[in-house]
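For this view, one protein chain was removed and the others were kept in their places.
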Amino acid sequence: MKAAQLYRFDESLADSELLVLEDVSEPVVENPTDVIVRIGGAGVCRTDLELIKGSWCNQMHMQLPMILGHENAGWVEEVGSSVKSVQIGDPVIVHPLGGIDATRRQSIHHWQAQQRGLYPGFNCDGGFAEYMLTEERMLVILPAHLSPMDIAPLADAGLTAYSASRKASEYLNPGNCVLVLGVGGVGHIGIQVLRAISATEIIAIDKSEAALDLARQVGAHYTFIADEKYASKVLALTRWQGVDAVIDFVGDSVTIERGLSVTRRGGHYFLVGYGGKLSISTLELVISQKSIMGVLGGTLKELRELITMVDRGLVTLTTREYSLSEVNWALKNLIEGRNSGRSVLIP
Amino acid sequence: MKAAQLYRFDESLADSELLVLEDVSEPVVENPTDVIVRIGGAGVCRTDLELIKGSWCNQMHMQLPMILGHENAGWVEEVGSSVKSVQIGDPVIVHPLGGIDATRRQSIHHWQAQQRGLYPGFNCDGGFAEYMLTEERMLVILPAHLSPMDIAPLADAGLTAYSASRKASEYLNPGNCVLVLGVGGVGHIGIQVLRAISATEIIAIDKSEAALDLARQVGAHYTFIADEKYASKVLALTRWQGVDAVIDFVGDSVTIERGLSVTRRGGHYFLVGYGGKLSISTLELVISQKSIMGVLGGTLKELRELITMVDRGLVTLTTREYSLSEVNWALKNLIEGRNSGRSVLIP
Amino acid sequence: MKAAQLYRFDESLADSELLVLEDVSEPVVENPTDVIVRIGGAGVCRTDLELIKGSWCNQMHMQLPMILGHENAGWVEEVGSSVKSVQIGDPVIVHPLGGIDATRRQSIHHWQAQQRGLYPGFNCDGGFAEYMLTEERMLVILPAHLSPMDIAPLADAGLTAYSASRKASEYLNPGNCVLVLGVGGVGHIGIQVLRAISATEIIAIDKSEAALDLARQVGAHYTFIADEKYASKVLALTRWQGVDAVIDFVGDSVTIERGLSVTRRGGHYFLVGYGGKLSISTLELVISQKSIMGVLGGTLKELRELITMVDRGLVTLTTREYSLSEVNWALKNLIEGRNSGRSVLIP
Partner (left out) sequence: MKAAQLYRFDESLADSELLVLEDVSEPVVENPTDVIVRIGGAGVCRTDLELIKGSWCNQMHMQLPMILGHENAGWVEEVGSSVKSVQIGDPVIVHPLGGIDATRRQSIHHWQAQQRGLYPGFNCDGGFAEYMLTEERMLVILPAHLSPMDIAPLADAGLTAYSASRKASEYLNPGNCVLVLGVGGVGHIGIQVLRAISATEIIAIDKSEAALDLARQVGAHYTFIADEKYASKVLALTRWQGVDAVIDFVGDSVTIERGLSVTRRGGHYFLVGYGGKLSISTLELVISQKSIMGVLGGTLKELRELITMVDRGLVTLTTREYSLSEVNWALKNLIEGRNSGRSVLIP
C-alpha cells in the first residue's frame, strides 16, 4: 500500500520532502482484538511538525522509519477473532492515544499495558497510508451522515478542544467569563463547544484579524488582537477582577504570562498549546489561588460526545482536502500558515 | 491596652526589637456588625516574619504602625447592635481573612466589599494585643472544652493545612499515595487530616529527622529525608508511576522541581508554601497532564470542620505559650528554629 | 398603602374574593440590615393557590391575616443603618426563601436564625402591596435594561426552573437525553436553561398541544402529549435504554410513575412539582440504581446567574400584567387555566 514515512528528524523543517511517499506492506491482524481500518481521511496536525522536528522523540521512543498520522477515520476492513463491537464496513473514527484518561487507570493491569502502549502516528505506524492497524477499543462508529474524510481531524484537534472546553465549563457558570487564547483549527472548535455547553461569555484573542473574524462567526462575544494591550481590555471588561478561566491553545511563554495576569483570584488556567515555559513565583500563585492544568487529548467517552455534537450541527469543522501524495505540500502549507481550516489527506 | 506594634519593615530580621510593646487605645464598636474580642491567645506564624520583612507590603497596602497577629482566639467582649449569632462571653476563634472563599464570591457586592476589605494582622490591627476588633461573620464559637489559648493557631496554620488536605483528599482513593513536603506546624496537621478523611498512603519528606519522627507519630506511612535521593525512593514505592497528589508546605524552587518530578501523569500538586519559583516547560506540563493549584487559608466552613475534628481528638496541636511581653523572644526563637510546635502569645 | 391580604383559608378556592384588598400601614425599618422595597411587580404563582387552600399552613406556621406575594421585584425605598450593598433607588429582585441553600448551612448560627426565619409571602407579609420589608442579603440588583415588572416571576418560578435544570445538567452530556414533564410557566424556562447550558436532547411532555407548541418554540427537540402511550415513544427514542434524567414540574402520582418507568438504569429524577405520592418498591429502586431528588427554589447565587441569562437574552419570559386591585381576577384566571405566561401584579 501507499504510505508517507518519516525517515529522519529535521529540526529546521527545511527539507522539501519531509515525509517519503512509498509502497509498504499492508498491516495484518495478529491479536484477537486487532482491527484494520481502511483510511478515509487523516488529519495533518501541528504536532506532526513537532514529530518531524524530533521534539517528541524521547517522550515516545520513536523508531524510524515510521508512518505518521494520528487523526484517522475510515472504514473497518478486517477484524480479529474476539472483536464484537464493530463489523467490517462500519465507518469509524480512531481514538489517538488509547486512553490516557483517569477512568482507565482503574485497572492497574490495563494501565501497565498502556505504559508499554502503542500510539499510532507517535510510536508506531499511523494513518498517512491506505490502511492502519488499531484495536477494537479505540474505535467509535460514525453516525450515518458523517463521512470519515470530513471528520478525521476530530480524532485529535477536535477531541483536545472538546476536552479542554468541557473541563473549563465545569468552572463556568452564567455570568462568568472565559478567555480563549488562539483561534486556529483547535481553538475555533473550543469556542463552539463552550457556546453549546455553557452560558459563559467568551473573549477570544489571536494575532490575526482573520482568526478573530472566525472567532466571532463561531460565537465569541468579544475579540482582541494578541498585543501587549489586550490584558487591560480584558481586565476592564471583567470590572478588574479578571476572567474565571483561560483556555490557552498557544502555550508560548508570553501567552502564558499575559494569560495568567488576567486570570482572577481562584481562577483556572487550562494549558493545551505548548512550546514555551511557565514561570511564576510561588508567592504569587499561592496568594492568587490560581490553578494551572495541562490538557492532552481526551477520553473515548469525550470523543463519542464530540461526534454527537458534530452530528447535531453544534460543532462544524472546516477542512481542506489533499490527496495522500500531496502530503509534503500540505505540510509546507501548514508550516507557512497558508491553510485556513484543517488539512486532511485522502489516500 | 498593651499591644505589640510593627513600626518599620526589617528585611534582615536582625533588629532585637522587631515589634514594639506599648500602650494603645482600645478598639471600639462602630458598625452594627462589629465585635470586640478579648484575646485569649494569638499564634505566631512564619507569615508574621514575612510581614515584618515587608514581603506582603504591596499586596496588602500595609500602613505602619500596626498591630500584627492573624491567628486569634478569645472571648466576645462587646457586640454591635445587629449582632445575633454570638453573645458576650462566648469563646471564639477568629477567621483570618474574612472569606476569600468561592461561596462568598456569589455576591458581587459582598466581594467588592472584601476587595476593600480589612484583614486583621495584615492591613489593620490584629491580635498581638489585649483586644481586637472584628466582625460577627468572622467568628466560630468554640466547643465547651476547647480553650482559646490552646487552639489559636488553628485560625491560620491549622486552617491552611486542613483546606489543602481536604482539597487533595478529593483526588485520593484507597490505594492512592500522597506526598507531604514539609512537616512543621502546618504539615503535621495536614498529615492528621489526611489520616482522618482518606485511606490514602502518606509519604512525608523533611530536612530534619525530628520532623520525620513527628510525621510518623501523627500517621505518615513512609518518611524520607529531603535530599536528592528521595525522588527515586518515592518512585520505587509507587512502582515508578509517581504519587497521585503532592501537598507542598515548603514551596521553594528545589522542592517544587523535585515534587513535580515524582507526581504521576494526571496528578495534582497543591502549593501551600511560598518563597521559590515554579518553572516548567509547557510541553512537559501538557504531556504529563498535571495540575498545580495555589492554596491560601480556607473558608469559614472549613474552619468549623477543623474545630470539630480537634474537638473529637482527630487532630492535635502542640503549642508553646509566651506572654505577650515576650513577643520578640518568641519571634527570635521562630527565626532560629528553636520552637517545636506552634508559639502562642497570651496577653 | 394598598395591599392584598389573606384572611382565611379556602380549600375549595371557590370564594370570589380570595384575597382582601385594603389599606394597611407601611412597613418600617427596624434592624440595621432591613430594606424596604417599593414593589414594581409581584408574580402570581400556583403556590399562592396552595397557600390560600392552607396546604402550607403547618409547614410555615402561617398567621392570618397576611399579605401574600413571594415573587417580588422593585426599587430600594429605604435602608437600615448597616446596609452597604444596595442604595436607595436601585432596581432589585428579592430572593424568596432567604437561603435554604447548602452553603448557608455552613454557619450553624446563621442556620438557626433561618429556622426561625421569615419568608415574605409565606409566613410574613409579602409583595402583593405597595411596599415590602426584606433584608439586604436577599437582594440582587438588576442590570440596567431589565425592569422589575417584567422579571418579578424569576424570583421563584424562574429560580426553581433554573436550579432544577442546572442540577440536572451536571448529569447531562452531549448525546444524553432529558425528559421535561410539564411545560407551563416553570417548565418553559427550564427548557431554555437546558438549551443554554447543555448539549443534551430534550423531550417535553404536556397535556396541552399549546404547551407543546411553546416547548418547541423554546427549544425542545421532541414533544409528546402526556397520555399513556408516551412512555413507549420515549423508550423507542432512547433505543430502549430510557432517558438519563427527568425534570418533573408536575409531581402528581401518575406523572411520577410514568416518568420513573422511562428513566434509565442509574438515571436521575428531579422532582419539582408536588401534589401526588411517590410509591416504588425498594427492589426496583435498588436494581435500577435510580436517584430521586426533591428540588425547591434555588440559591442567591443561582438567582444571580439566572438574571444574567435573562439579561443576555438566553431566557425569555412571557408575562401578563394586572393591576394590584385586579388580584382576585388574576387568581381566578390562574385557577381556570386562562393565563398563558406568568401573571404579574403592578401596584
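As written, the chains take the letters A, B and C, and residue 1 is the first residue of each chain.
Note that in this section contacts are C-beta pairs under 8 Å (C-beta built on N, C-alpha and C of every residue); 3 or more make two chains touch, one makes a residue touch a chain.
Since the structure is predicted, the reported quantities are computational estimates derived from the model, not experimental observations.
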item: Interface partners of the hidden chain - shown chains only, full complex considered; value: A, B, C
item: Candidates A:Gln5, A:Thr33 or A:Ser55 - the one touching the absent chain; value: A:Thr33
item: Residue of B:Val28, B:Leu64, B:Ala199 or B:Val254 touching the missing chain in the full complex; value: B:Ala199
item: Absent-chain contact - pick from C:Leu64, C:Ile88 or C:Leu285; value: C:Leu285
item: Positions on subunit A contacted by the hidden chain, ascending; value: 31-33, 81-82, 84-86, 103, 106-110, 113, 137, 141, 299-301, 304
item: On subunit B, residues whose C-beta touches the chain left out of the figure; value: 173-175, 196-199, 301, 304-306, 308-309, 312, 314
item: Touch list for subunit C against the chain that is not drawn; value: 55, 59, 100, 102, 105, 241, 251-252, 256, 265-266, 271-283, 285-296
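In this text, only the chains that are shown with their structure count from here on.
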item: Same or different contact residues where subunit C meets its copy subunit A, judged by the half mark; value: same
item: Gap in Å, rounded to a whole number, between the CA centres of subunit B and subunit A; value: 41
item: Subunit A and subunit C: spacing of chain centres that average the CA atoms, whole Å; value: 42
item: Contacts with two or more other chains, residues of subunit A listed in rising order; value: none
